[in-house]
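Only a single protein chain was left out; the remaining protein chains are all shown in position.
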Amino acid sequence: MSQILKMVAQRFALGFLTLFVVSLIIFLGIELLPGDIAEEILGQSATPETVAAFRTELGLDVPAHIRYFDWLWGMLNGDMGRSLANKREISELIGLRFGNTLFLAVTAAAISVPLALTLGVLAALYRHSFYDRAVNVVTLSSISFPEFFVAYILIFLLSVTFPIFPSIANISDATPFWEKVYKVLLPALTLTLVVVAHMMRMTRAAIINLLASPYIEMANLKGLSRARVIVKHALPNALAPIINVVVINLAYLIVGVVVVEVVFVYPGLGQLMVDSVSKRDLPVVQASAMIFAGTYVLLNLLADILSILTNPRLLHPR
Amino acid sequence: MKSNNKFTSPLNADVSRRGFLGGTAALGVTAASSSALMGKKAYAAKKGGHLRAGIAHGSTTDSLDPATWENGYTLSLDYTLFNHIGEVDHTGAVQPELAESWEASPDARTWSFKLRKDVEFHNGKTLEASDIIASIEYHMGEDTKSAAKSLLAQVKSMKADGKNEVVIELEAGNADFPYVISDYHIAIKPSKDGKIDPMSGIGTGPYVLENYEPGVRMTATKNKNYFKSDRGHFDSVELITIIDLAARQNALTTGEIDMMDRADLKTVHLLKRQKGVNVMETVGYKHYTMPMRTDTAPFDNNELRLALKHSVDREELVKKILRGHGVVGNDHPISPTNQYHAEGLAQRMYDPDKAKFHFKKAGLDGTTIQLSAADAAFPGAVDAAVLYKEHAAKAGIDIEVVREPNDGYWSNVWMKKGWCACYWGGRPTEDWMFTTAYAAGADWNDTFWKHDRFNELLLAARAELDSDKRRTMYYEMQEIVSNDGGVVVPMFANYVFAASDKILPSEQMAGNWELDGCKFAERWSFA
Partner (left out) sequence: MNAALKLLASAPWSAKFGIVVILGYSIVAIFAPVLTSYGETEIVGAEFEPWGGDFILGTDSLGRDMVTRLIYGARNTIGIAFLTTGLAFALGSVMGFLAAAISGWVDQLLSRIVDVLMAIPALIFGLLVLTIVGTSIVNMVLVIAVLESTRVFRLARAVAMGIVVMDYVEASRLRGEGLWYIMSREVLPNALPPLVAEFGLRFCFVFLFISALSFLGLGIQPPTADWGSMVRDNATLMTFGDITPLVPAAAIALLTVAVNFVVDWFLHKASGLKE
C-alpha cells in the first residue's frame, strides 16, 4: 500500500509540473496568436484609438511576463481572476460550465461503459460469429461518422421524426435533476456512439489476447463453460488495458466534446474555451486549460492505481 | 408610436418621401399560412406568453457594455432592454423614441431634442436630460473603446436645457443627425454623478433583465411601467444563443424555440414546407463586398479594378450564394431601399470581353490575382470566391482563392490583404455609409480610396437640406464609387428568418436590422 501512496505523491508532484508547463504553453500560444482581445471583441468596428483605449482598460499594455506572473501568483493563491471580456469572476463562470460538462460526461459514461464492456465480453465469447461481426461493423461505422453528423442523424430520428427527445439540451442551473437527465440523453447517446467502439474493441482484444495462455487452456481442459472461463478467468487479467482505454475515453468525454456542445446548444466548458480562445480572453482560457489538464492528470493517476489494485503482482512486488 | 406626429424637423419632406420609398422594404410573411395574417381580421396583438428566440450569435465573451456590442445577439438584447433617442420604423424613417420631438437649426448644426416626461428606468428613476448626455458621453472622449466613437466625433458640445431638453452642437451641419444619435450603441442607461454604469442591465426598455449568461441565454420579464402602452406584449422573453444552423432549425421545427434568425439559404425551401413555420424576409442595407486596397499594387490600377468588376457574374452569385434572397449590386454601397439610390445608373453586367479589354490595358497579362476569403466575411464567402474565380477564368484572368481562417479574420485579413471578401450591415443614410467606409482617411475606408471630387460632394451633401440637390450629389457619388472605387459589390442580401405560426409579427417590418430591426420582443406578440 505504501508503494501506492509513494506513487501518488510522486505523480501529484509531476502533475503540478505538467500544469505549470501547460499554462506556459497556453500563455505563449495566446500571445503568439495574431490579434488580441481588444481587436477581437471590437471586431470589424475596431479602430486604432478604440483598440488602444480598450487595451489600457484591460491592462494589456503591461509586458507579457509580468502579466503571466501576476496570473500565476493569483492562481497559486486560489484566485482565477476575472474574464477580460466581461469582468465576470472566472471561478463562478467556470464552476457552472464545468458542472454541466461533468454532468453530461457522467451520463454518457453511465450508458457507454457498461454497454461497451458487455458488448466486448460477448464479442469475445462468441468471436467470429455473426453477432461478433455485426457488432463490429455497427460500432466501427458509428465511430467513423463525424460527431456532428451522428448528432444530426439522432436528432432527425429521435426528435424530428419521432418526437421523443428535445433537439437542444437547453438547461440552466434551475432545471430539476430528472428533467436535466432527460434533456441531456440525446447528447449523451451521441457521445455513447462515438466512444463505445473503442472501448468495446479493446475489451474484446484484451480478452482474446489471453485465450492462448496456458492457464486459460487449463481452465478449458477442466471443462468449464466458455462464459465462465472468459468472465472469471480471462476478464480479471485483461482489466488493466481495459481500464486504460476506458479512462482515455472518460477523459475524452470531459475534454473533447466541443462539437456536441455546439450542436446541442449545451453550455459546457469546451464551448467556453473555444469562445475564449477566439476572443483571446486569456485568463478564461488558462483556467479552462488548467481544469482540463488537471482532469487528465487525475484520470491517468486513477487508471494507474486501478491497474495496480486489479493486479496482485503489481500490488505486492517481489 | 402614434403620439409623435408633432415631429417638427425641417426635414419633414425628406422623411415622408423616405416613407414612401421604404414602404416596399418589408416583404412581410411569405409562407403559405400568411393569409391568416393578411386576412380581414384587425391586427390584434395578444398579451402574455413566454417568447423563446434562437439567435445565431452570442459568445461567452459578450457583455452588457454597449461600447462592445456588435453582433446579432447583443443587438437583440439591446432592443429588448433599452431604448434610444429615436427608432427606425418600417419605412426606414427615424421616429422619436425617448425624445418627443427634435428640431434643427437651418444650417443643421444645432439640434435640440425634447424628451418624453413619462419615462421611467427599471430601477424607478425618471429619465432626465443628464441620463441622455451621460449615455452619449460614454462613447466619446480620448479613452473610450466604443465602436460609436468615430460616429460621435462630429459632436462639438452637448448641454441640458432644463430636465427635458438636450441641445447638441455639431462641428458641421448634418441633416441626418437623428439617425446617427439613434445608433444602437447609444442605449440610454441611468446616470449617477454624470456617468453611466456600462455593465448594468438597467434601461427603459420593454423588458426588465432577469438573468444573463453570456453566450448561453438571457431572460427578461415584462416592464409593467413601459412608456409605450401598446408595445412589449410578452410576459417574458428568453434569447438563446444557437450558433449551429441545423440545431437552430431543428429547435424551431420541434417547438423548442418560437422564432429564429438567419435561416439557412441552402435549405430554406425545405424549411418553408415544414408545418407551423413561417419564413420571413426583409430587404435591408446589408451588402457583401470585395474591397481592394487601392493604395497598393496591383489594385492601384483602375483598369484592373474595372476588369475585375466586369469579370463576375452577379446574377449567378445572387442565385447560388443567396439562393435568390437578394439583389445584384452595382459596385457601390447604396441599397435600393436607401432614399437616394441611383436608379438611373446602368447596372454593371458580366462581360468577359470588356474584362479582357481592361485587363490588357492594365498591362498585367499573366499575373495571378489573389482573393482572400473566409466564411467569417459572410456565409458562402469562400464559395463566392470560388465562383468568382471560375467566372474570371473565362475572361483570361487568373484568380487564386486564398482561404483564410475564420478566427481573427477582421484583424488579420480585412484591410490587410490586397483583396478580400467582406460584408457591411449597411447604414440607413447615404452620408453615414459613405462617411464610414469611403471618405478619405476614414477608419474603415477598407479600400484606402481617395477621390477629391467624391470627398467634396460628401461634405456638401451632408449639410444640404434641399433634397433635390442632395439627390443629384448622391447620384454622382454613387457613379464615382462604381466606376473608380476599389470595391466590388456583387450583391445585397435580404434578411431571412423564421418563426412558428403561433407568433404574430408586425404587419410591416423594419429592415434596418434582421428580425424587424431586432425589435421583435417589443413589436411582436403571440397570435
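Chains: A and B, in written order; residue numbering restarts at 1 for each.
As a working rule, a contact is a pair of C-beta atoms (placed from the backbone, for glycine too) under 8 Å apart; a residue touches a chain by one contact, two chains touch by 3 or more.
This one's a predicted model, so the numbers in the text were calculated from it and none came from an experiment.
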Listed residues A:72, A:106, A:158 or A:258, member touching the removed chain: A:258
Chain not shown: contacting residue from A:51, A:85 or A:155: A:155
Given A:198, A:233 or A:279, the one touching the chain that is not displayed: A:198
Missing-partner contacts on chain A, residue numbers: 14, 17-19, 21-22, 25-26, 29-30, 32-34, 127-128, 133, 136-137, 140-141, 143-149, 152-153, 155-156, 160-161, 197-198, 201, 205, 208-209, 211-212, 255-256, 258-259, 262, 270, 273-274, 277, 289, 292-293, 296-297
Interface with the unshown chain - residue positions in chain B: 245-246, 249-250, 253, 264, 266-267, 270-271, 319-320, 374-376, 382-383, 386-387, 390, 401, 403, 405-408
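Definition applied: only the chains that are shown with their structure count from here on.
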Distance between chain centroids, defined by C-alpha means - chain A, chain B (Å): 41
Touching residues (chain side chain B, partner chain A) in the complex: 59-65, 68, 70-71, 142-147, 149-150, 199, 211, 213-217, 240-244, 246-247, 250-251, 253-254, 256-257, 407-408, 410-412, 414, 443-444
Contact set on chain A toward chain B in their complex: 33-35, 37-51, 53-54, 56-57, 83, 85-88, 93, 96, 148, 152, 155, 159-160, 163, 166-168, 170, 172, 262-265, 267, 271-272, 275-279, 281, 284
